[in-house]
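All protein chains but one are shown in place.
Chain nomenclature is as follows: A and B, assigned in order of appearance, with residue numbering initiated at 1 for each chain independently.
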Amino acid sequence: MATTRGAQEALLEVVDLRTHFATADGLVRAVDGVSLRIRPGKTLGVVGESGCGKSITALSIMRLIERPGRIVSGSITFDGQDLLRLPEDEMRNIRGNEISMIFQEPMTSLNPVYTCGDQIAEAVSRHGSLTQREAAARAVEMLEQVGIPDAKRRAGEHPHQLSGGMRQRVMIAMALSTNPQLLIADEPTTALDVTIQAQILELMKALRERNGMAIMLITHDLGVVAEMSDDVSVMYAGKVVESSDAITVYDRPHHPYTKGLLASIPRMGARRERLDVIKGVVPNPLNLPSGCLFKRRCPYAMPICDNAPPLRLVAEGHVSRCWLAPDGGRPELGEAPSAAEAEAAALTLTVANP
Amino acid sequence: MTETRAPNTLTPSSPAVAPGVAGAVAPDTLLRVDNLVKHFEIRGGLLGMSRVGAVKAVDGVSFSVRRGEALGLVGESGCGKTTLGKVILRLLPATSGRVEMDGQVLFDIPARGEPRRRPVYASNEAMKKVRQNMQVVFQDPYASLNPRMSVGELVGEGPLVHGMTDKKEREALVRDMLGRVGLNQSHIHRYPHEFSGGQRQRIGIARALALHPAFIVCDEPVSALDVSIQSQVLNLLNDLQAELGLTYLFIAHNLAVVEHISDRVGVMYLGKLVEMANVDDIYANPRHPYTVALLSAVPEPDPHRRKKRIILKGDIPSPANPPSGCRFHTRCWLREQLGRPERCTTEEPVLRALGSGQESACHFAEEISPEAVASAVASSGPTVTAEP
Partner (left out) sequence: MASSESIRSGAAGPTSTSTDTDEVDLVAVQTYWQLVRRRFLRNRTAVIGLVLLAFLVFSAIVFPMVGGDAWYRTSLVHHPTDPVSIDAPLGYDNLGRNIFFRLTKGLQTSLIIGFFAVLIITLIGTTFGSISGYAGGLVDNVMMRVVDIVLSLPGFFLILMLVAFIGGIVPPMMVIIIAIGITGWTTAARLVRAEFLRLRESDFVQAAKALGASDSRIIIRHMVPSAMAPVLVAATLGIADAVVTEAALSFLGYGIRDPDASLGNMLTAAQDYFYRQPLWIYYPGITLILVVLAASFVGDGLRDALDPRQKLEA
């Protein structure tokens, strides 16, 4: 499993993405060096705590960053083309047709004055040449596919008439109506109850099987990620700190943050007297420490951690942003070494010297 | 696995149980809730004078909490667990029912259909004494702290209200409390907005502790916190319980968190308690079909244990219009298996003992077996095969 990574062409490859926000309080580096790859038809789980930049990464991929935010550098290659260089109208075409997105609270992304059916029909007809009648029929069909009972009647209802779980199903129907290659799901089940979450996860699995689409699943819930993902990227304070396939990340985590996170969550059926903790608090984005962003909380912190660690290869297909990772192997991050890697390599030298 | 917790000898404010006061109440019972009902009326018409309907948030819940234990209360949104906590604390008026805390009746209101009698409420003075003994930690560490008050004022408010007027004495107490919850004592003059979520929750815990209560209602105390912070706060709550002999009513929707902190667990569905048992029993051997489904629905943080699960059909019904009979019958997998017995839709099941201290409100609790669960899982629609 682990060895297939890299050999396979990536559907989406994000290299050293940086998205910054100029706020009144100062520059917030919400995303500051994120590299991800999503394989066709596979699911990448992006885990991190609130404020770690996982949602901003998703919005950057969709190029939906608004002022005062700005994508400062990096590249986002989707299906062979760099999304950051695409003109806006081509990007609009990709958004919705090739890449769709669903959000945590579907109510904010559904228009309250139109019926669910109309909204799906609009999404369908915007991206294809269908008559109104065909689009409406397709909308009902989509609602049926996402397991909404009595779809014909539901299509005529407004979003507020539906429960949270139903709304999320409508969102999914809308997102999938154009058969996208990639679905970005930003905390799709966080607002839902456990039993409803189980329904939605099951639905996403079934649709993934059938449509063969890739999913970028953004969540803070390590359970949901374990349940759904083939690959996992862990984010902390705007950076990816560890990436590998799911089994490796859960069985042999390398980065101290990942280790700490996995050790600190209470697990069912494994009651312990005390939970392990990650000490300290998530750093203030306006006041980030120099060097490794995790060093203040890290049980392994050492003098070298005052320099920012690069993403380093731990094993085949397994990278970790930690000085504890074995030196030598250059992380595989696309074809050419990026600026960040060059910088990292330089840093390695300067650190080695004194 | 469950350690027996030290009896409550360390808490200075908890008086010895007065014998005879509570009659049948076992001597180690701290809180007793009888047939508690809370309906929120939906009003309409001119000046809101007519009653249109009612949201049955809590609809006849009885249980007791033993001194020194942590009772977990789980359920999904709309099951009434938070309302239950607030009614017990008398932050919301009850519709009917009786709550007794440490020998003091907080209120005793006859239910509809019961013989008419005067409702009993604890007097304001008595209530103030009870409040000293019964505190609360809220879910949202941002909304639960007054942004205009310093940490010292926030934590010291309880002691001040209860007559500790000496400023020096109060400050010493506040510093002690800050130390206990792992906050820096020099932060006494700081304001809530300067702290992170986890630290604010510690301030909230310190505020509750400052009155030396015996009993604390923890209403989703960690669900608003980041994953890496949750374990800090959970450990703190555990340590404080051991150190001070506290009794908790721990309300949460996260089953793993509840399992971690509780000695006993109650499961709620649509305003009713459907199962109550010791923590180990309920997680290993759930005896209500809803509990079974709830446990089955939790995704575990282990990619090796991707399991097939029971997927409940449909949504949680509205508590304004709960289903007849057993409230769970509209989604129940066991009912389907048993060929939809009539009884589920007509007769409301009561919480009954099943031996070994486990209680379940299901007519057919005895039918739940590993085989039944397995077949329910199998019939739960297509699932992706687990990876090796």
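Side notes on the structure shown:
FYI, contacts are C-beta pairs under 8 Å (C-beta built on N, C-alpha and C of every residue); 3 or more make two chains touch, one makes a residue touch a chain.
Here the structure is a predicted model, which is why all the values come from computation and not from measurement.
Touching the missing chain, out of B:Arg112, B:Lys168 or B:His193, is residue B:His193.
Across B:Pro119, B:Gly179 or B:Gly357, the single residue that touches the chain missing here is B:Gly179. The residue from B:Gln104, B:Gln132, B:Ser223 or B:Thr345 that touches the chain not shown here is B:Gln132.
Only one residue in the set A:Leu130, A:Ala263, A:Val281 or A:Leu324 touches the chain that does not appear here, and it is A:Val281. Those residues of chain B that touch the chain absent from the view are 47-48, 86, 89, 91, 127-128, 131-132, 134-136, 138-140, 143-148, 150, 157-158, 161-162, 179, 182-187, 189-191, 193-196, 198-199, 202, 204, 207, 211, 232.
Methods note: only the chains that are shown with their structure count from here on.
Of all the residues in chain B, the ones that touch chain A in their complex are 1-3, 76-77, 196, 198-199, 226-232, 234-235, 238, 253-257, 259-260, 279-280, 283-284, 293-306, 309, 311-312, 314-316, 331, 380-384, 387.
Of all the residues in chain A, the ones that touch chain B in their complex are 1, 49-50, 149, 163, 165-166, 193-199, 201-202, 205-206, 208-209, 220-230, 246-247, 250-251, 257, 260-262, 264-269, 271-279, 281-282.
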